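Here is the structure we will look at.
Shown here: the complex without one of its protein chains, the others still in place.
Here is chain A:
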């Protein structure tokens, strides 16, 4: 178990700034996910942790000690790659036993530990296969076993599921999480898939152009994002520009939006921001029935039947558009007027940040 502190990490390639002061920390046994689109610096951060890349500035400390001067082969971290990076000329057992062999372990001990870890990743019986003779999901589990067998201080996973199809992705994802929790290894996980990030992490760092836009728990990232960028990246989001916004109490604001006047929770920075945006997740919205008092009224511009629900878009008087899911048999007709009920506990005001 190890705590990891990443402090103000910087990396520049010629004229591209890859990391612009990345700071993060992982407590012992936590799984921290770096989430963001390609080019946001998430893989670069991981490669600096692994020691494949030397940052230009900043520090990485494990249990308080800087590791930047230690070469990657002496850091004792397990790394799992997107393309598995199994040694194609070695069998499954040889791949998994590679690190133990380098550590000059006795043959019998290597054998015992390889068998044990292969049982953990449910690959018993495939010891003598070559990587090309097993499926992608199995290959990634071998890669995981190869990293775990050394009982690493830190586990680094670089988009480990990106090359797998949807069904295998689910299976391997839960396996990764289970093993990480059972062994209590601190882990960093890079992905561009928000649902993957939410499902398996203790903490999520949403990255944007070489910086950490927000570092918080999955729940907070989703429900209380710091800005539009984070909200959009973590799921379906209606983001409305507020006409008026005044602080109302410690953590709340009154906002005027779409012809309604609402009191909602807000991000601290929203209280002093010039412009404020309101986040409404689709599950905070409901089509108004005859007995409801609708917060918003607008004109239906689009309606598509999806089976279990209908996807509707409603244009409000101030030009904002609301996207929401309506029950499959609700009468929604484009061009007609419709009311929307909102659940204010799921509404969230955030400062408008230039993109």
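Quick notes on this one:
FYI, contacts are C-beta pairs under 8 Å (C-beta built on N, C-alpha and C of every residue); 3 or more make two chains touch, one makes a residue touch a chain; residues count from 1.
Basically, contacts and distances are computed from a predicted model.
The UniProt record for the undisplayed chain lists the protein name "ABC transporter permease", from the options "ABC transporter permease", "Quinol oxidase polypeptide I", "Acyl carrier protein" or "Gluconate 2-dehydrogenase subunit 3 family protein". Per the touch definition above, the residue from A:15, A:38 or A:73 contacting the chain not shown is A:73.
When the missing chain is restored to the complex, the residue among A:21, A:99 or A:256 that touches it is A:99. Within the whole complex, the absent chain has one touching residue among A:60, A:150, A:226 or A:342, and that is A:150.
Among A:39, A:88, A:125 or A:184, only A:88 touches the chain left out of the display.
Residues of chain A that touch the chain left out of the display are 50-52, 71-79, 81, 83, 85-89, 98-99, 102-103, 143, 146-147, 150, 156.
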